[in-house]
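Missing here is one protein chain; the remaining ones are kept as they sit in the complex.
Residue numbering begins at 1 within each chain, and the chains themselves are lettered A, B and C in the order written.
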Amino acid sequence: MALILDEEQQLLKDSAKAFLSENFPVSALRAMRDSGNDHMPELWAQMSEMGWPGMVVPDAYSGLEFGYVGAGVVLEEMGRTLALSPFLSSAVVSATLITKLGNEQQKEALLPSIASGELTAVLAADESGHYNLDEVATEAKASDGGFAISGSKRGVIDGHHADVLLVVCKNDSGSGVFAIPSDSDGISIETRLIVDSQRAADITFTDVFVGADALLGELGGADEALDFTLDVAAACSSAEMLGIAIESFERTVGYLKEREQFGSKIGTFQGLQHRAAQLFAEIEVTKSAVLSALQALDADSEKRSVLASMAKAKCSKVVRNATEEAVQMHGGIGMTDEFDIGFFMKRAAVCRQAYGDYHFHADRFATLRGY
Amino acid sequence: MALILDEEQQLLKDSAKAFLSENFPVSALRAMRDSGNDHMPELWAQMSEMGWPGMVVPDAYSGLEFGYVGAGVVLEEMGRTLALSPFLSSAVVSATLITKLGNEQQKEALLPSIASGELTAVLAADESGHYNLDEVATEAKASDGGFAISGSKRGVIDGHHADVLLVVCKNDSGSGVFAIPSDSDGISIETRLIVDSQRAADITFTDVFVGADALLGELGGADEALDFTLDVAAACSSAEMLGIAIESFERTVGYLKEREQFGSKIGTFQGLQHRAAQLFAEIEVTKSAVLSALQALDADSEKRSVLASMAKAKCSKVVRNATEEAVQMHGGIGMTDEFDIGFFMKRAAVCRQAYGDYHFHADRFATLRGY
Amino acid sequence: MENLDQFRAETREWLEANCPEDMRQPMRSDEDQCWGGRKWVFQSEGQQLWLERMATKGWTAPRWPAEYGGGGLSGGEAKVLKEEMSRIGARRPLNSFGLDMLGPALLLYATEEQKQQYIPDIINGRIRWCQGYSEPNSGSDLASLRTKAEDMGDHYLINGSKVWTSYADKADWIFCLVRTDFDCPKHEGISFMLFDMASEGVSTKPIKLISGSSPFCETFFDNVKVPKGNLVGTLNKGWEIAKYLLTHEREMIGGFGLAGGGLKPLGQLAASTRGTQDGRLRDTSLRAEAISFELDEMAFGLTIERITDETKAGQGTGASSSILKMYGTELNKLRMELMMAIGGTDSLNFESDRTGALVKSWLRSKANSIEGGTTEVQLNIIAKRILGLPA
Partner (left out) sequence: MENLDQFRAETREWLEANCPEDMRQPMRSDEDQCWGGRKWVFQSEGQQLWLERMATKGWTAPRWPAEYGGGGLSGGEAKVLKEEMSRIGARRPLNSFGLDMLGPALLLYATEEQKQQYIPDIINGRIRWCQGYSEPNSGSDLASLRTKAEDMGDHYLINGSKVWTSYADKADWIFCLVRTDFDCPKHEGISFMLFDMASEGVSTKPIKLISGSSPFCETFFDNVKVPKGNLVGTLNKGWEIAKYLLTHEREMIGGFGLAGGGLKPLGQLAASTRGTQDGRLRDTSLRAEAISFELDEMAFGLTIERITDETKAGQGTGASSSILKMYGTELNKLRMELMMAIGGTDSLNFESDRTGALVKSWLRSKANSIEGGTTEVQLNIIAKRILGLPA
């Protein structure tokens, strides 16, 4: 497969770019924050109208079946304007997990409404703060022909807005995932504001009773699907970081061409020129990393996990570098709330931690490569 | 203790600098190499006349008892001119080990002649190529009231010139060190040219019989002394690397002020200016690391090992950076044998590996710091 | 050799008797610092007592001359005082730009009358000072400043504005760089003036930062009258004082990178938070970064020590402030990045309570390499002034 976007993917990217930059530029995030809100329901409504929540959902369940490269280009453009939506958490990550793990009945019940955007689901997996699923302690005890779920999940972004929680539990036979309505008895949710003006939810499950039909797949049989889902989450969140890096970089290069100090445009200083050039090269290299990881998901290639972790690790580094350089090269003004560039650094911090940080994916990459 | 040289130490440094730069500049190394030699006996003879081989040897054994800061400043100046001698291997490392581990009789027998420069000793410890003493397999079997030594040592610099080998052996009770004349029966030595024009020796011991008096200290009781000796070797080899880094840097800055390209001195280019400034700061920071490690040896401070490994790790990084930048900033001419700057990169490569490389000391540092 | 043992004994006894209990507790956040000044509201009786007692002895400024109210201590005595305060965990009684920045400059450049007028109030914390340096269009290029002071015969008339004025909204007086000559090279027409922030025509507007806090202000001067006696040093030669002060500031900011201040060593923090395996931090990639950081941090700490010792021994290289500023601030940024990695997703909390402190400090740290002369400016200084590379 050629490592470029095909015509349809390019069209999708162009239209996402146009739609987001016109309707939900960075000022929309600022307005949301200043009004005390933590999400953008209007954006989600419009994305739903365009069918985007069905991006990776199979045609058979009313999805677009457009694939992960499609999801990635949308996320890249969302990264550029810092648009907030449950696209990644529900339409991409949760839809993937349900598709991989659910039985026919469960898919029928959930996927069409996820694809339409009416229903949102979110993966509640991590308890460690470091996406370490080995440390999952949430239990599902067989009870009355169903299960009683107890435990707690930490830092679930979009967790308090989601209709359905996909809860990873562990027992002796391994991991299992339950799809649980978020308003079920025994669920308590506490949220906290995080640095990019979203909220993360800490969710406690106290003997939450669910029927046997809430279990996706088998108890103990979720590992492979969770692994695929992690690849999806890593690659797609990389695409968002790529967008953040590109946009921060372009704004910074623009500033270098405008700002004067010592009687010259600061962009004439070779010290800054070389750093900008180096960053440009890093971003170009990162583009290839992200696209290859997304394509590998669509092809279900055996290199999928290596590429996904490579992309997440590489993007985490590069987006850190890009947003740091952006603030540094903007100087004092870059530190002010009034100026937008700081928003990119904040969102980048959240994306870098989501679904495993640099160190997590660096370790996974090496382990997969045999060292 | 103030983190500066005292008057005596400063005098020693000044005189070492004057002596080496006048009598054994880099051209002496080139001449040695071009004549097919691998060491500089004339330098050693002159150093011996000045008493330097006794730098760390106690007064009681006819040494100067000047301490490790003194040894360090001499090595720093040796690094600047790339002078080759058994000063580090014999006068510093071996003298330290014998002082720490030997009994009165052994010290009497060895230290005065080491201090006078008549006799040279060398530590033959590593077998792994990575200074991993856990992997020592050389055995000492009790035999006829003495021991039979069998095994092999790898990459011993100065090994084929030394009169006495300090051989680290292992048996069930732990490590022991034997002082063995290098011309003993059963010892075979093969040498190989290494990158800085010295030779390293691979030494094989086949049932080499030694009397009980060859054992320094107790069989199994050498670990503490070996640890101290490693600290000495690390800190003092750091001083040599510091000298290499400083000299490479100064030559490079000089070249930046001379060389013209695109109609300007290349030193006017901010890209190079900033890298030079960064390197200067790194070297300043490294100076403090080295001096503190040397002082800690003289004070036998409890921070000794942390500081020694810190210095070795830091110097290895900085000397790599300094010599790489030196070649890069010199451009094509820096790659030619005719020009001296490449010699610094070559010697640095040897020092970086000697007595444990960056990774070895990074790990040791972290382990000592409790992680 | 002075006899420090007796001084140590007396100091220990005095501190024991005079340092209030609550001033021996570790500060929970920056909010616990005492800044003094006309508008200051003491947070506890202990805070007030501690300031008054220390100021009376001159120990808020231990090495300043006793004739202006300073402690008049020798270097050795000051070190003993520091050690004894640290022994009981005593807080610094007064945090102040007057102490850290203006005072040393006044002692060097001011007239006797000015010293008498300003220094005692710095020492006893009655006047809180702010610094008027940067302007909206003169960031790194500080000397291009445009705030104007016109000689009106009996006073100067000041018009213009400053930016990045730390705590201007809370300060009583300002030390300020103004342009007194426009018809000369930019470094040569600058003067150093002091004036009351309560003067007519002075206004301030806090700048909200990305961390959500507002430690800095924009400050506006609209026909502010300043008495002629408030000029420090020679007219049009203020740049010399400015440079002296910048050097001080750089060393202060650079010092942020140090572990010293009771922070838990980073590698140990990582190990206790993230767990170990066979005695090594389990996350090997994080371990490698922590090592690299700690090597630099330790070597940097030793460098501060070495430079201090060299200065004492009269061997100063002159290079120190730019190196310390550049290296220390980059190190501090790295420390904050590693702290975030250790914290994981919990570290993203932005709540205004304590849980948001880490991410706010992380954001705040990004300014370290900008304020007080950017890293790029320090590199220029090293390249040109120290290495002598051609312009």
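Methods note: a contact is a pair of C-beta atoms (placed from the backbone, for glycine too) under 8 Å apart; a residue touches a chain by one contact, two chains touch by 3 or more.
Since the model is a prediction, treat every value here as computed from it, not as a measurement.
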Where the missing chain makes contact, among the chains that are shown: A, B, C
Omitted-chain contact residue, chosen from C:V202, C:A288 or C:A357: C:A288
Residue of A:K170, A:R251, A:K314 or A:R347 in touch with the missing chain, whole complex considered: A:K314
Candidate in contact with the missing chain, chosen from B:S62, B:S128, B:T204 or B:T268: B:S128
Touching residues on chain C - with respect to the absent chain: 277-278, 280, 284-285, 287-289, 291
Absent-chain interface as seen on chain B, which is shown: 126, 128-130, 154-155, 192-197, 200, 261-263, 269, 271-272, 320, 324, 327-328, 331-338, 342, 345-346, 349-350, 353-354, 357-359, 362-363
For chain A, residues in touch with the removed chain: 2-4, 253, 256-257, 265, 267-268, 270, 273-274, 276-278, 280-281, 284-289, 291-292, 306-307, 310, 313-314, 317, 362-363, 365-367, 369-371
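Just so we're on the same page, only the chains that are shown with their structure count from here on.
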Inter-centroid spacing, chain C versus chain B (mean Cα positions, whole Å): 42
Chain centre separation (chain A, chain B; CA means) in Å: 52
Overlap residues in chain A, where contacts from two or more other chains coincide: 269, 271
Residue list for chain C, restricted to those that touch at least two other chains: 376, 379
